[in-house]
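If you scroll down you'll find the structure; I have some questions about it.
Of the protein chains in this complex, all but one are displayed in their positions.
This part shows subunit A:
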Amino acid sequence: MTEPRKAVALISGGLDSLLAARVMQEQGIHVEGINFFTGFCVEGHTHAIRRRDRDRPKRNNALWVAEQLGIKLHIVDIIEEYKQVVFNPRHGYGANLNPCLDCKIFMVRKAHEWIGQHGFDFIVTGEVIGQRPMSQRRDTMPVVSRESGADDLLLRPLCAKNLPPTRPEREGWVDREALYDFSGRSRKPQMALARRFGFEDYAQPAGGCCFLTDAQYSAKLADLWRARGDKQYELDDIMLLKVGRHLRPAPHYKVIVSREEGEGNFLQGYRNQYPSIRCVSHPGPLALIDGVVEEGDLELAARLVARYSKGRDQERVTLEYRDRDGATRELVVTPLRPDQIPEAWHL
């Protein structure tokens, strides 16, 4: 008996990749999943941080999809390598700082490397022509195949009939006639196929899977780059952009103010990396200071933090300033009034 052909499927956790992998299984292909973590994946972060969201059921959709399919899932940390995609996307950004086409090329390239290392035959994605304005168009599909180096080892089972035959089809590893010709933004064909396979519970159509597609998040990342004079970031930077209110009273520093207890607990973990301010005379937030502050800046930052405390209407509020080394001192300030906080400070 011959060994079945082996494919690795890019599993995002959404419906399309679930279906693409299932279509391959139906043809007797041995499928394993691969999921890349860029640091910008939405996947439950806000949910994990915020206290009020903690009791809501949560799951990692890529793991859940793999479990539904009965396949192994390999989750790969690409945080460091992915920076070059974010900094210098050859094909540019989308509406925000989302480098969708370069991202897809990068992930398929990584999958291509992976199949070479693990003895797999080809790569499967859930792409559909016309589904996405930047990365899933008729003219960009060949770009992804070519620039990733995967060439005709990249098979898109959901729209394969709209594309030239790939090697798995030409060699008879898969039956092209049993593949699909989906196109456009309608989700109806996918939903019908999901019903046929008996999938009733699946993640809503993707689109919100990456923070870089979010306008507010992208604005905060652009601000970070401006303030540092360099397009750089570390994982902690991009995690912190997901948490709290970010206000920049001056170009050389910003204040990250927790909005509720869970965020306060999360920010607490960064107190050895950033100076912090917390309210001690009244219930209030924890705030981190990102930048180098002078004495005058510190007073303004403290007044700003006091504004978000329960003492916001009091004449005097006491806060504790803590530097990175743990040295503390007391600050007594008058909270800023709302009209003293310019809209432009809010990132």
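Note that contacts are C-beta pairs under 8 Å (C-beta built on N, C-alpha and C of every residue); 3 or more make two chains touch, one makes a residue touch a chain; residues count from 1.
One rule holds in what follows: contacts and distances are computed from a predicted model.
**Q** Name the absent chain by its UniProt protein name; which of "Glucose-6-phosphate dehydrogenase assembly protein OpcA", "ABC transporter ATP-binding protein", "3-oxoacyl-[acyl-carrier-protein] synthase 2" or "Sulfurtransferase TusA family protein" is it?
**A** Cross-referencing UniProt, the chain left out corresponds to "Sulfurtransferase TusA family protein".
**Q** Would you indicate which residue among A:P251, A:G269 or A:P283 is in contact with the undisplayed chain?
**A** A:G269
**Q** Out of A:W64, A:Y93, A:F197 or A:W345, which touches the unshown chain?
**A** Touches the omitted chain: A:W64.
**Q** Residue by residue, what part of subunit A touches the chain that was omitted?
**A** Its contact residues with the unshown chain are 35, 37, 41, 43-45, 47-49, 54, 58-60, 62-64, 66-67, 70-77, 239, 265, 269.
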